[in-house]
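Have a look at this one.
Every protein chain of the complex appears in place save one, which is left out.
Here is subunit A:
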Amino acid sequence: MDYLFPLQLFPSFYNCGPPGGQKHPPCVGAWGCYEQVRPQFQVDSGSGSGSGSGSGSGCSFTPRRQVSGEAWHQKEPLPLPLLPPKPAFVLPLKPPDPMDFTKHMQNFYQDHYQDEFGVMGGLLGDSFYPQDASTQASSIPRWQLDKFLDLLPYQTCSRTYRTVPVDLLSPLLSDSLHSVPMDLLGSLLYDELSEQRDRRLFFDGATGGALDYVPVTEESGCLVYPGGPGLDRLNFQQVEMQPIREGGGASESITTRKPISFQLQGPVRQISSSSILDQICVVVRSQYLCGVWRFSQWEEPRLLQAVSCGQEATGVSVSPHVLGEVLVATESGSVDLWTVGRGMQKVRADDANLYFNAKSPWRWCEFSAHPRVMVYADRTGAELSDIRVQPTSCHTLFRISKASKCRSGERLVLSRYLRDVHPFHHLVTTQHSAYIMDERFPCVPMLKWDHMMQSPPIFCHILPGSAPSAPHTKVLLGSQSSQEVTLLQYSGGRSEACSSSGPPLVLLRPTDSLQQLPVQIPHRRDSASRRLATPAAGLTGIQRKGGGAQQHLCVLQLTEAGDIFYQILQNDAPSHVDETPRRTAEEEAELLASEPLAWDTVSDEDVIGPTQVFGFVPETPERRRPSRTTTDSEGSGPEGRGRGTKVQVVVNENPDPGHVTSAQADKGAGLASAATLSDGALLVWRRWLQKLFLLDHKKKKPRPQNLPHFTVCFNGILQLSVKQMEERAEQVQSLRQRLKAAMSERSMLDSAPQEAPVPLPDGVSGELWEDQLSRRLTAAWEGPEAWRSWWEESLGLNREEKVAALKRKRRREKEARRASGRRLQLSGSFTSSISYQSELSDFSDSAHWGSGRSQGVETDVEGADPDTEGADPDTEGAEPDSIPWAKSPSGIRADAPTPSTRGAAKGHMTPSRPRPPSLTPSLSNTPTNQKRPRPDDYLRSLTGEQELSTQVDSLFPEVLTPPLASLTPPMVSLSQPVRPTLRAGPSQDSAPWSQPQTHSALRRLALAIQPKKKKARMGF
């Protein structure tokens, strides 16, 4: 009986107050939890059929969360498209960023320049006609205008490529040249983009869903859905679920007939239907319009009436009691009762939200058990309002509060009257939960699920249970942006209290389909994935109450691109268990043959042995995912059991594998057997994708959203000039001739007077720059420690320390000498003198404490070149009292290079060889060289590099440009007298790099190899 109320409800606390508690509870929903239990006494009946019967009194307990419900599973591993793809607007996957409005403005100015500048352009045209600058003062020179216009289609650096006259004109004219003022356009675009973004994240206008199935006869029904590119065409299509036989097993498929269409004036957002007796009433909501259609088994659909609402309509509901009555809720907070043919009557108006200020204009209305009591809902809760009296008398049905165990921030997203299931029941969903509410016991949920969906469920479809094979009521919840569909089951509600059956089951999503299909080429895959990922727009389901034990359930999902996907679920009775897994396994084997890489069950088979049938099936829900099984059944945690139940039981405890198979099959039959893609389904998908690609092909390509970057052409910038090329050719020619001549004379080719084909520039060593600044910078290149020690030395901070160390060392050596025999004394004194020398050379830098004398002077003392001294007259003054034992680094390094390098380098050192002077910092003081770098130039170039020094050193090999790479041989042979090189005057200016850069690069190079030099020295 429908009016029965449960004899006993599950016990629970009733907590008042605003929601609270854990903000981020563990994401486990109601898994592993009975929540509450309720005793049932079966003294009278005497049949202890309950889950656990106690003793004499026949008491058994029923949990609020039953462990399992009906075992539904998919027939195919992916949803199938119901209709061929139609042209649609497919939005990009990423929601737009409102801050991009300038880009959109730019696009608008370029694509619709006539609209924006046409009027003022025509008026000002004469004054701006590009003419000779002399005739009109305000005109822009033609070449500048051309240049400006040429650059327009590119993204350029606005500072580099600025056109001064245009820049000057734009502030003058910016407020008069545009037909739509820039500020207005910008703010409008910003608003539009933010709305689009919000809409992509969560669009409440789609609540309820624009897809409905109205059963007309036992087998067939009418599918009502929107079509067309803008979803503005209402289609009524007769569909039928038919059993077809394929491969020995009965299967269900959907057949469709030609639809009857109506063109509307706006996109369809919600379709609500109700069948009273034999008449079917369908109400359609678009943004501001609502329309009512009526049809029956014998009549075609016809529009009864359409009305326009002043405000945006947010929800409609068609009465299940009286034909032609519709409730319309609008954003203003009012609800109208629309009696078709008689007009609208305002039954409720509410400016504010019901229970607290949720700042949401969204309103919703539904009918209830009484024809004149409606459910009025907003984000904060739902009220039952009696509309017979004015003002309406209301009482709370549901509110966001502790009583319904809401979390803070939770909001109501959908309410639905479950007229087909129970006349007093309502479904209420929030982001986290779904509730079954009873009108007769408001405020306290009869049942609460954690639906575990990622985005809020705004679509739902209820399939009442059909006893006895499928007694559970099934609730399908669908979300919009993530396309999720979740199947929940529950039972009770009449004489028994409601209890949920099994954990939520997530159904397939169209967006995941491509992974299961054959691989597509990238641009097709992208377009297909974009199309498949469009947000969902509606959800419905068809239950086929066929004879026999096998039940079929078809879930249909509409996307915003106008595609409808369906998936068929089946609920196998135990008699089918033996047959189904085996068939699946065979198909799996076929798939294996075609795709050997996707599958690896070696370890699995090893473990399970003769039970392959079951080993196969549960492991392959997706064939792209290779299943892994390890034999490590001794789990360390408590979960070892969970894992171990399979492995341990099969291998250790139960010697009879056949028994295991049946035991597993009993429990896991419906759950575990994964569907495999049938050939028919594959064919449907192939066709669908082909049609989609054909559509894409036909579509004109839109202009790319972002301008291409303007790039400067670098072609030939590193090539030699024509003159150089000719010279080079001549050289090669002459060389060949001489080679030929030498070969014919059988003599050696005398290369002395000729130049090497590749000029090898000389290296520069940091040691050659011997002024204090350069030395400090050189030290700085070696890292902060070296730099600090340089400063300490130069300030004389560690003088005492050093002297003490020296003394200590000498003393130790003296003692050692004394300890050793007389015979060794001479050689000992020799070594000590050497060590003395090396010691001093170690501290050679310490010679400059405070004096600030230049290294250049020292080299001068050694007689290298007097020019150096002159090179840095303003950095260091020459100091005559140089310490004689302070060896110059170049002198020390004399032994470091290998003879081969030296020999190779010798050839390059010929004075006649012209070399690009810019490769080496010019130090010569010749009057012709006017480009002598000033010391502060060096400083600048060096200080700029100093911060990066440590990183650059390690990166250095990559930094080398090819011409610089050729520097390496002379760099190794640093011991060579390089002075002549430095003095070479500038003869060619073709070097493509600038001097300071070269200098710093060379310095880096020199420093990069410096540790090597040090090593050689220490070896000494």
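Here is the rule we use: a residue touches a chain if its C-beta (ideal position, glycine included) is under 8 Å from a C-beta of that chain, and two chains touch if they have at least 3 such contacts; residues count from 1.
The rule is simple: contacts and distances are computed from a predicted model.
For the omitted chain of this complex, the UniProt record lists the protein as "TATA box binding protein (TBP)-associated factor, RNA polymerase I, A", which is one of "TATA box binding protein (TBP)-associated factor, RNA polymerase I, A", "Fructose-bisphosphate aldolase", "Protein BYPASS-related protein" or "Glycoprotein-N-acetylgalactosamine 3-beta-galactosyltransferase 1". Residue A:443 is the one among A:443, A:517 or A:806 that touches the chain missing from this view.
Interface note: of A:10, A:109 or A:202, the residue touching the hidden chain in the full complex is A:10. By the touch rule set out above, subunit A reaches the unshown chain at residues 5-16, 21, 26-28, 31-34, 36-39, 41, 43, 51-57, 59-61, 63, 67-68, 73, 276-279, 321-323, 325, 339, 342, 371-372, 388, 403, 440-444, 452, 486, 503-506, 618-619, 621, 627-629, 632, 635-643, 645-646, 649, 663-664, 666-668, 671-672, 674.
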